[in-house]
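The complex appears here minus one protein chain, its other protein chains still in place.
Note that the chains are named A, B, C and D in the order they appear, and that numbering of residues resets to 1 at the start of each chain.
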């Protein structure tokens, strides 16, 4: 593990890697997302029960899934930062948190908008909804704790510890629909993926949904990578390589 | 004449112990008085009584011939007291602390007093919360008040604590200046004030068992 | 030989300022080392690094040739650290504070250590919460630990603060005793340690802008 | 002239205390999120039935008010006592009562203002009948200064070791309970569609009484504590 991580402890190496990765996420991401959304909104058939309002699913489900996924990613970064004291991992926490918070917010918002026609209420104190709200608070907590410290390193470490502890919430969100019989429907898609069976959702709806899920992942990852690189540049501004990067004297990828 | 600040027959009892009895003091413009004595003798208590922070059992403290209970506001306007705990807020930066002290003493600065900070050797540390400064640097923030106050009477409880030799020298210089301008200083210190130009009167307290 | 306590090529950065670079120290039994330097030079930081309270950016601290990270418990058993903030609980009396310190160092007293209190001059004040004692007396409670600990290494940050001359002399005596018994002292002080019998080595830190 | 001086010193004090509490702009958000989190707890614990939620809403909101007042209360004088800022406050060239009013005001601002701003949202989330919203808000407006100023007396007494403190903070309880009774009575009257002027008037009386008297009590308590 350490041998694999070690090269990326150097901020510059991560920066270079990110620079190479970014186009591979950003460009396909935007394309896939656009395709998925247009497919879902314009071409997928209307639901026989819900009519057109079900189309919120194409933003709700991807946002909800990745809000959890990115939290796990942030927690892994935190673990690395705490165990191996790698500064790039500390910055990764800060790069992920706002993106994750926005995803969580999108899922909450779209869920609420969807809830009005479906359940007749914007908000219900249902276990799934509440635990997702708590995920939002956790993201905010990580950001607030980081901001509360004058010293950035101390703040990042403290935020990392909190992020790590908060992971307990993730299984709760996921299993809330099984543990408590509540309004929110159970997972069809994640279950199908994990059990390798056909989901109980029509193919014409499934494929655009899967496309959207992939698109959300790629675009959000691209955002995280961009934020991380900004963070690296900001912290390393005094280093010669960062100076060169900013003033653009060396050709791209000239030295690494 | 009563002098700028005078204590008359002051007695102080703390807990069950009489710290001192019938202590008198008269401090005029341009004078410095050092209270000396072993730990626990009652030096800080006496200074706090003089500042009006501690009730006294007998006697009276007078400011320009008037009891300080009577002319509290006028007295406090003319008084600068720095105790063992200096009242520097650890969350605020040096500048913020200083701005507050100046305003509270009725001498608001137009702009941040960078020159005062430079005098006490805190250049480059303006934006750091006091908490994150070293012990001596925190003390220097408190002492920076001596450079931005128009108070005539200074009551200082062990001002040299945590200061390095350069800091102690600096403070001596400021005392001399203040005394020449007609101010008065009442202070304690376990160190001799040998570097001062002016005369130093002493009050010696004994530890009473 | 590695010595009792040694620091190798220690570098410390706080905030954006490098306090010191590649600082080394080797302290053997019977030696006293005084760290000197102006306010904010990094003396306290260095002492805290040596005690294992502060992470260091580069270098290593070793206790009997082993990194203090490795032999943490053994090191702490042999270490007595008193910082700017002495860790005296203001709510508890002198005796209670002392009993706790002794127990925590693994030397529980059978009965309250009145003799130690007498040594540091706190007779008659056993039952008063530390908060209500004078500054010097509070400091004396913390320093009383020096008389009831078997730790070999003492790390003391400005131990003379608030002490009167008698107290400073007392402490010098105790240092001499400790060094003769094969202990070691690492300390800071803005005062010269001229009264000590043994040799004093010095580490001089400069204020790096 | 002396009047203007008092005002300057008071603003300086208030400004300092506010900046101690808020080092960063983001600190402003904390109390708001805190309230939301507390409010989230109740539906989780009590169950989501809107009707029950609506009935306990006044209690829930008032409990959060009490909690946020108590949470900040310790800071009111204790930190100042420990670092010496309290003695400096007693030495300010103004009547100390004014300075105390300033400190109480800051505590109120930090603990109650977010609540007052968020109250409508909380009422919405907790399904409080719409008729009672304004009354809820009024009770908070009238009641929270009482929490701050009565609380200040307790903290001033206990700021240094003070044997009497324990007893006196128990005495505060009987002072707070009438406040709560009037507040909930007012909200309930309003929820059932009637005007709630009576209980509100009582609360106003408590407010006037405590805010005028407490600075003097606090001053006396501080002079005992700081010695």
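By definition in this document, a residue touches a chain if its C-beta (ideal position, glycine included) is under 8 Å from a C-beta of that chain, and two chains touch if they have at least 3 such contacts.
Keep in mind it's a predicted model, so treat the numbers as computed, not measured.
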Contact residue for the chain not shown (choose from D:84, D:102 or D:154): D:154
Options A:15, A:58 or A:137, residue touching the unrepresented chain: A:137
Residue of A:148, A:210 or A:233 touching the missing chain in the full complex: A:148
Residues in chain C touching the chain absent from view: 48, 51-55, 73-74, 76-77, 79, 81, 83-92, 96, 99-100, 103-106, 108, 129
Interface with the undisplayed chain - residues on chain A: 82, 127, 130-131, 134-135, 137-138, 140-141, 144-145, 148-149, 154, 157-158, 161-162, 164-166, 168-169, 172
Where the missing chain touches chain D, by residue: 20-21, 23, 27, 30-31, 33-34, 37-38, 40-42, 44-47, 52, 55-59, 62-63, 66-68, 70-72, 74-75, 79, 82, 110, 154, 157-158, 161, 165-166, 168-170, 172-173, 176-177, 180-181, 184-185, 187-188
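Following the convention adopted for this analysis, only the chains that are shown with their structure count from here on.
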Pair sharing more residue contacts (C-beta pairs) when A-D is set against B-D: B-D
Inter-centroid spacing, chain B versus chain A (mean Cα positions, whole Å): 58
Distance from chain D to chain A - Cα centre to Cα centre, in angstrom: 39
Inter-centroid spacing, chain D versus chain B (mean Cα positions, whole Å): 36
Chain B residues counted as touching two or more neighbouring chains: 84, 128-129, 132
In chain A, residues with contacts to at least two other chains: 150-151
